[in-house]
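A single protein chain has been omitted; all remaining protein chains appear in their positions.
Let's look at subunit A:
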Amino acid sequence: MQTMSDKEFDAFFREKLDGFEVAPSDAVWGRIAGELAEPAKKRVFSPLWMAAASVVVIMAAGFWFMRPVKPIQLRAANVTEPAPRVEQSRPVEEKVPADASPKKESFLERLAQLKVGKNNQGRGTAVMKEKSVENDYVQQPVGSPEETPQQITVLATETFTDIKPAPVSGKLKIPDHRKPVIALAEDNAAKEGDSEPAERSRPGIKTVGDLVNFVVAKVDKRKDKLIEFSENEEGTLISGINLGVLKIKAKNEDKRN
């Protein structure tokens, strides 16, 4: 063995292996014939095509996520809409500054949409009542000098109980006026539908819930999102789940819808 040169060694292997034959399994020809029969099929699934397809998918996803600018602008145009209608419906409150009213309405609107728990809804209306009371106090000094002489004259002829309802009903009327306003705001919100997610994400992303809402709103354009978070005193809560077949919404939102 040691005496064997490299050339001899190579020749030994070559001679032994040169005529070496092994019968392939029968399946091999079938595979060759199959490959020859449909070369097009192989091309369709070639890595190059898959790479190209994945690039297209990634670019499409990129463009999809680049879109948020427009919906926000559209939303801004919609906000101003409810304001003039509200003002028309109550000419009594002309003295309220023109700038203040739309702000208040959009705030209430947001309250109505964002607040979920029953307590919150109650709190929302309570806030409104307080405001209406405040408005009345502001208005009363204007109206009272005119009314007081009348009241005095009426006092003489009519009973005391008859007089009382007049200012009370005046007070009550304003909340009555306001109720349709709330209804209006809610109707608008219902009509807008698609812009609802934009509204929710608009106040800014402060919590994880907001972030999830924002992302979900971008992906899920349905009215009821796949998952929806909302804020209340207890923190961030899941207020809605929509799995297509299974829909769960917080009670408060069910009432509205």
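The criterion applied here is as follows: contacts are C-beta pairs under 8 Å (C-beta built on N, C-alpha and C of every residue); 3 or more make two chains touch, one makes a residue touch a chain; residues count from 1.
Assume contacts and distances are computed from a predicted model.
Undergrad: If you had to name the missing chain as UniProt does, which of "Nitrite reductase small subunit", "Amino acid ABC transporter membrane protein 2, PAAT family", "Cytochrome c3" or "RNA polymerase subunit sigma-70" would it be?
TA: The record for the missing subunit names the protein "RNA polymerase subunit sigma-70".
Undergrad: Mind listing the subunit A residues that contact the chain we can't see here?
TA: Within subunit A, the residues that touch the unshown chain are 1, 3-4, 6, 9-10, 12-14, 16-25, 28-29, 31-33, 35-36, 39.
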